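This is the structure, below, for whatever I ask next.
Removed: one protein chain of the complex. Kept in place: all other protein chains.
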Amino acid sequence: MPFQPHRPSRLDLLAAMVRIRAYEERIVAFHAQGPFPNVCTSVGQEAAAVGVVSALGPEDQILTNHRSAGHLLARGADPGRLLAEVMGRATGYCKGRSGTLHVSARELGVLLTSTIVGGELSLAPGVALTRTMLGGEGIVVCFFGDGAACEGIFHESLNLASVWNLPILYVCENNQWQAFVHRTETMVGDPIAAWAASYGMESRVVDGNDVEAVFDAACHAAGQVRATRRPYLLEATTYRQRGHMEPHDQSYVDPAEIEAWLAKDPISRLEARLLEGGELSLQGLQAIRSEAQAVMDEAAAFALASPFPDPAELTAHVYA
Amino acid sequence: MPFQPHRPSRLDLLAAMVRIRAYEERIVAFHAQGPFPNVCTSVGQEAAAVGVVSALGPEDQILTNHRSAGHLLARGADPGRLLAEVMGRATGYCKGRSGTLHVSARELGVLLTSTIVGGELSLAPGVALTRTMLGGEGIVVCFFGDGAACEGIFHESLNLASVWNLPILYVCENNQWQAFVHRTETMVGDPIAAWAASYGMESRVVDGNDVEAVFDAACHAAGQVRATRRPYLLEATTYRQRGHMEPHDQSYVDPAEIEAWLAKDPISRLEARLLEGGELSLQGLQAIRSEAQAVMDEAAAFALASPFPDPAELTAHVYA
Amino acid sequence: MTFLTAQEAIDQALAEEMQRDSRVLMFGEGVATKRKHLLEAFGPQRVRNTPLAEGVIAGTAAGAAATGLRPVVDLLFAPFLCFAMDGIVNSAGKLGYMSGGQFQFPMVVLAMTGGGWGVGAQHNHNLEAWFVHSPGLKVVMPSTPADCKGLMKAAIRDDNPVLFFMDIGLAYAPGEVPGDGAIIPLGQAAIRRQGSDLTLISYAKTVHTCLEAAEALAAHGVSAEVLDLRSLKPLDEAAILASARKTGRVIVVHEAARLCGVGAEVAALVSERAFGSLKAPVVRITGPDAPVPSSFPLEQAFIPQVDAIVSAGLCLAGPSGTRALELQAMRGGWTPGA
Partner (left out) sequence: MTFLTAQEAIDQALAEEMQRDSRVLMFGEGVATKRKHLLEAFGPQRVRNTPLAEGVIAGTAAGAAATGLRPVVDLLFAPFLCFAMDGIVNSAGKLGYMSGGQFQFPMVVLAMTGGGWGVGAQHNHNLEAWFVHSPGLKVVMPSTPADCKGLMKAAIRDDNPVLFFMDIGLAYAPGEVPGDGAIIPLGQAAIRRQGSDLTLISYAKTVHTCLEAAEALAAHGVSAEVLDLRSLKPLDEAAILASARKTGRVIVVHEAARLCGVGAEVAALVSERAFGSLKAPVVRITGPDAPVPSSFPLEQAFIPQVDAIVSAGLCLAGPSGTRALELQAMRGGWTPGA
């Protein structure tokens, strides 16, 4: 019988988001200290990551892209090995070969991460095809951005997934920006969920900054995929609170837009809800935050202490 | 003031379709006689070609694909030079470099024909962009097939044309087949015109085997593009009466499907209409047919008498 | 020993491997229609038609390969690979390495190319060198039905992405194929004719051109060895160098364009590693740096010809070889039209 997600407590949801935020802020801090690999942070998009990933089971598989820290951490990735990968250390999930832009962690079911925008969309049908042909309950979740939806491969991927009845939950994190271009410069009308209709595919738009709403929508969507073994497109409306990548630059963004979205910050919203409802005290909140900081201190220490890969192994892993 | 198409007489529409059919049948006859270059004929799709092209003005530009004879002949191409190109003769529209699959005739405004399925879709926005930036009344008409609509470039092309307000009339000849694959194996739901909605684009489906209906729909569609300088998608429902290419093979096609569509043959339909209405006598019909045959006799003679290109010019035209 | 065309040999290899390993499947535009016998034998799950969408066909193959299947995809004609480069090069070729070895990509990409059908430059473009230049991929381009079968079987069993290029001009030429399901390992060249004065190195259709040329050269008293590369990546460097060191004279022949082609790699390799043994410059006889014309006589002129190989061979192996050759080379070498 298909997987049934158990509902995480609101405190757990908050803690998961806070941990992601703390991780990304640590990245930002490293940049402040000096040269550091360019990273695309997911600050502001924590609810989409936590809400969707919390609705998944151990057999499910995830494909993601260049902005993947939230997905990986929500899935249980070790922040130390993640930071180590960003820093190109041998202890990273990909032994330093990937760096920040294409972190895969097969042990977590996070597969084939590609930084080619649309790469995840091109690979997802094959992963789902294996599921379909070799059996197994799991579904495939494919995270992508509003920009990726403009790539031709979006059309090809969703069409094939529909024609072949592949169990894929497509999750579009519509964060309003595509690197240095605003979403409204690249599409007209009312995308992206609406585009699913072209493929006879069910879809829904959810407030991507409300983690509980995302969790509920993801449970429904994943349930549909499990039940029908057909694809589904979930669009999470959210916002990229920082520049496309670190070092931070939003000089090209309308400050009013930033302000409006900061007011809808997913973490602050849940915190407020919990504090109002008395489910959480200020001390409790402080505890969650400092616990996250402690985790990141440890992660940073681990990464910094980790060795770089041996150049003698430069050409290992090119061929199977 | 924008171009106004004048309405061709029904007899002219018939004659144009009969000429295309006669051309394609001549190709078939050549194949029957022995080895001949593989050609994708447009038998059964004459109404789409004649109906759309008759609605265009001299300034308008056409992009087409591997199944282009109808478009070229409707636009006034010389069947002799067309046949010569198919036969790889120096007198062909492309000096024999193209052969049948990518015939361009710039003098007729038939540009950049590509046999890469989707090539026409990738090139059309650029042609329309030139129109937009250098001025001029004309619009760009892009013929493509139902199979091309499955290529990612379809999504990219229509989206860009919409975002940039490009004056493109997209014409999808939905002939139910994509080489050896039936359309219903490659898409679900109710494509292809419906897909235009994703791009905030107007669209319409027309009976592609009724030349008058196609002409009216094309006049409306082209008028919309002229008036709004925005793209429009017209889908002509029609049928590929022969195999994907010559030599003919339809062993993989359901005979009932063929039969049903042969009953809707665009030429027979108009002939019947004209005979019933007394607009055309059997002698008149015979005259139209034999005139077309005469034209093709002359064309064939011209092509066969034409020289092959000089191998010494093998590398001419590689660079400007 | 039976007589089969290259196409039949490939179908036999596919059938045998699908029979042997249930993880092998095949899909592409028209695959289920055109390979009806495979559909009937293995069913619609393992033999599939696809929409017209090379990008996602390649990506789907990579995604399936990385997770436990062994897909073979038919992308029809080499120029269509232009829509599939991301799946092949950026995903299948790189993600194994980029993930630190977490994934493997046992997949085969089949495509036809080469002169013979007058289909023009958007159906005929010999692109094999692109994939030899790209990391993580393997490339084969056979010259006989027997090799088509043996190399296809090896390609399907290999745990890396393999590009399998079928020369259009050979597709329907019959040849002997051993019935025993023999495998031809990737990376092994074959000496098609022994010789002592000169080595002709080629692959695919032009191997036969070289054999004809060797015959003609023999009449002139020049003994030419003919080496069929079969695999372009991995390249059988040992076989190339052994023959080059033996004869001291090498001509590389292929239909693909000259610049940065496989012939450039072979010539560079020989000149670098067999320098001391070379009695004359390594000559390349290739297709011109031009799109392939459709017109039959032009298409034929595009393909390396026997007499060009013979005259180059006589220059090389003849007494005053080197001088004559450099003069000829000054005039642009033996590239048609160049």
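Chains: A, B and C, in written order; residue numbering restarts at 1 for each.
The definition used in the following text is that a contact is a pair of C-beta atoms (placed from the backbone, for glycine too) under 8 Å apart; a residue touches a chain by one contact, two chains touch by 3 or more.
The structure displayed is predicted, hence computed values, not measured ones.
Asks: Need the list of shown chains touched by the one chain that isn't shown.
Replies: The undisplayed chain, in the complete complex, is in contact with A, B, C.
Asks: Which of these touches the unseen chain: B:Phe36, B:Tyr93 or B:Trp261?
Replies: Only one of B:Phe36, B:Tyr93 or B:Trp261 touches the chain omitted from view, namely B:Tyr93.
Asks: Taking the entire complex into account, which one of A:Val117, A:Cys219 or A:Ala236 touches the absent chain?
Replies: A:Val117
Asks: Of B:Ile153, B:Val206 or B:Ala292, which one is in contact with the hidden chain?
Replies: Only one of B:Ile153, B:Val206 or B:Ala292 touches the chain omitted from view, namely B:Ile153.
Asks: Go through subunit B and note every residue touching the omitted chain.
Replies: 61, 92-98, 102, 104, 106, 111-114, 116, 118-119, 121-131, 133-134, 152-153, 155-157, 159-160, 163-164, 316-320
Asks: List every residue of subunit C that touches the chain not included in the displayed model.
Replies: Counting over the whole complex, subunit C touches the hidden chain at residues 55, 79, 81-83, 85-86, 89-90, 93-94, 97-98, 120-122, 125, 129-130, 132-136, 233, 235, 256-257, 259-265, 267-268, 270-273, 275-276, 278, 280-284, 289-291, 293-294, 322-323, 325-326, 329-330, 333.
Asks: For subunit A, which residues reach the chain that was dropped from this view?
Replies: Residues touching the hidden chain, for subunit A, are 37-38, 88-89, 96-102, 114-119, 147-148, 150-153, 178-181, 185-187, 252, 308-309, 311-312, 314-315, 318.
Convention: only the chains that are shown with their structure count from here on.
Asks: Hey, how would you classify the chain contact layout here, line, ring, star, complete or other?
Replies: Contact map by chain: complete.
Asks: List the centre-to-centre spacing of subunit A and subunit C in whole Å, with centres computed as mean CA coordinates.
Replies: 42
Asks: What are the residues of subunit C that contact at least two other chains?
Replies: Each of 50-51, 53, 55-56 in subunit C touches at least two other chains.
Asks: Could you tell me which residues belong to subunit A and also touch two or more other chains?
Replies: 152-153, 155-156, 159, 163
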